[in-house]
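Every protein chain of the complex appears in place save one, which is left out.
Should a chain be cited, it is by its letter among A and B, assigned in written order, with residues numbered from 1 in that chain.
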Amino acid sequence: MSGPVLQVDGLVAGYEPGVPIVRGASIRVERGEIVVVLGPNGAGKSSFIKAIAGLVPVSAGKVLLDGTDITAVPAHRMVRMGLAFVPQTENIFPLMSVDDNLKTAGGILKSKEAAERIARMYDTFPDLRTFRRTAAGNLSGGQRQMLAVARALIVEPKLLVLDEPSAGLSPKLVSMVFSMLSDIRKAGVTILLVEQNARAALAIGDRAYVLVEGREAHEGVASELWNDPVVAELYLGQRPQPSTGGAA
Amino acid sequence: MDLIGYGAFFLTTALIFAIISLGLNLQWGLTGLFNVGVAGFVAIGAYTSALMTTPDDPARFGGFGLPILIGWAGAMAVAGIAAAVTGFATLRLRSDYLAITTFGVSVVVQLVALNAQKLTGGAFGVGFIPRPFAGLAETPLLFNLSNLAIVAVVTLLAWLALEHLSRSPWGRVLKALREDERAAISLGKSARFYRVQAFAVGGALMGLAGAVQAHFTGFIAPDNYAPMLTFQVWVMLIVGGSGSNLGAVVGSVLVWAIWAGSGALTATLFPPEQQARAASLQIVAIGVMLCVILLFRPNGLFGNLTYRRRFGLKARKPS
Partner (left out) sequence: MNLQFVVDGLLTGSMIGLGAIGVTLTYAILRFSNFAHGDFMAWGTYATLAVVGAIGAMVGKVAPLGPFSFGWPLLVALAVGCALTGLLALALDAVLFSRLRARGQSIIVVMASFGASMALRSLLEFIFTSRPTYFSRAIQIAMPVGFGIRITPDQIALLVLTAVLVAATHLLMTRTQTGRSMQAVSQNPALARVVGIDVARVVRATWMLGAALACVAGTMVGILVQIRPLMGFDMLLPMFAAAILGGIGSVPGAVLGGLIIGLAEAAAVQFVGAEWRAAVSFVILMAVLFVRPIGLFGVKER
C-alpha cells in the first residue's frame, strides 16, 4: 500500500502526431492528497489531465496508477482501473434523469452494489435525491457539478481527477464546490485537479504543480506556493478572474 | 464507319453524364452539399424541355412547340428553382436532412412522371421530342457527329462557366464555407444563401443535361430517372475526383466506358434469359467500386477535396 497513487513520468501527448501539447510533464500524487495543477492559459493543463485519463493520445512517457502502468489503457477502461475523470464541461448526460446518470457509471458494478452506492450518494448529496427523476439538463450549474462528481465517486476510485471544477460557476458556487472536494478528501479519496482559480484551489490543496509550456515548472506545498515570488511571476501574477472558463 | 458512329454515340451519352457530374461537382465538390436526388433534377429538366418544345398533344398538357433553346433555358430555370426550394428547406439543418430530402424529391418526381398522365404522359412518357439536326437523320454518321458536337459545346460552356465561377469571389466564399465551419457560422444566414445559390445552379445544370439528353434521344419515360441514375453520377464524380471539374468529365467518360463495356460483355457472356441477373451483378460491382474508392482513394483521380469536418462525430476526439 505504499508508493504514490499516481506517478506521471515525462509525459508527451497531443491530438496530432508531431504536435505535442504536453511536452514531458512529470507529477506525483500521494495517497489521501489533493494535488492541484496550475498554469497560464495554453500551458497544456487540460490536455495533460486528459492524457492521464486516456483521452489524448500519448506519444512518450508513463502513467502509473498505484504502480500499474495505465499509459495505454483506453479511456473507457480507466474507471475499472480505478481512475475516475470529471470533464470540465458537458460532464453530465442532459437528457437522462439524475438517477440514470448515476446508473451509467454503475455499469461496471453488480446491479445490487450499484444501487447501494447510488443510495449512499444520495445521502451524501441530498439535493440530487430531490431531483432524481429530473432530466439532468435542467439542473443548475452547481448541481450539475455535484452530479458529475457523484457519478465519478460511485465506482469508488483510487484517484478522482477533475478538469477545472470551478469553470463557469459563480463565486458562491465555487466555494461550495471546493468545500465539497475538501469533504470528499476527508472521506479518504485522493484527488488531482486542474484549476484556473488558483486561490480557491490552493486553499484546499496539499501540494501544487505549475505547468508552463507543457511541462511542470514548479512544485510546492500549496499554502507556500501562493506566496512564492517565482510562481507569482510565472503565473499567479496574472490574477485569475473568478469566473474564467477558458480551457488550457 | 460504324465504329466512328458508335464512338460518337458513346461520347455523346458520356458527355451528357459529364454535364450532370459538373452540376453535382458544384454542389458537392465545391460546396459540400450531398444530393441523393440527382435523377429527380435531371428528370425535371427533361420533362420541362419536352413539354415546352413538343408539338401540341391533346392527350396531355402542352406541348407548346417552342424552339429547342427556349426549352433548354426553361429546363434550367425549373430545375434550378426546384433545387433552390429544396435547399431552402433543408440547408439550415444537419447535412443528412438535405440527403434525405433530395432522395424524397427524386422519388416524388418519378411518381409524378409516372402518374400525372395529363402532365407527363404517364408510364408511356413523352415522344416526338424535336431533335436538333433532325434533317440529318438519314445519314446516321453525320447525325451522330453533329449531336456530339452540340453536347460537346454545351459541356465546354458549362465547364468554362464553372471554372470561372469557382475562381470568382462567389466561388471563393463557397470554398471558404466548405472548409471553415466557423466562417460559415459567422456568416450565418448569408452562408445559407450562398449554399442555396450553389445548390440551385448545380440543379439547373442537371436540368440542362436532362433536357439535352431528351432532345438527343427524342423520347423520355419515367424509368430513365430511377435512383440508379443518381448512383451512376455519384460514382462518376467520386472516381474522377470531387472538387475537380476535369475529374467530373473524365470520371463520367471513364465510368460510362466501364458501364457500357461490362454491359456489352454480359450481353455476350450470358444467355438472354440470364441477362437481367447479370445486369444486377454489374450494379453490385459498381457499388463495391464506389465503396472501395471512398475507403482507399477518397480523392479519386483528380480530386483535391479536403473534406471539412462538419458535423463530425465530435470530431476532435482522438480515435
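The working rule: a residue touches a chain if its C-beta (ideal position, glycine included) is under 8 Å from a C-beta of that chain, and two chains touch if they have at least 3 such contacts.
Since the model is a prediction, treat every value here as computed from it, not as a measurement.
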Listed residues B:115, B:139 or B:168, member touching the removed chain: B:115
Of B:36, B:51 or B:214, the residue in touch with the unshown chain: B:36
Those residues of chain A which, in the complete complex, touch the missing chain: 53, 55, 74-80, 85, 87, 90-96, 100, 103-108, 111, 151, 155
For chain B, residues in touch with the removed chain: 32, 34, 36, 89-90, 92-97, 99-101, 103-105, 107-108, 111, 114-115, 227-228, 231, 234-235, 238, 276-278, 280-284, 286-288, 290-291, 294-295, 298, 307, 309-315, 317, 319
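Following the convention adopted for this analysis, only the chains that are shown with their structure count from here on.
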Centre-of-Cα separation between chain B and chain A, whole angstrom: 54
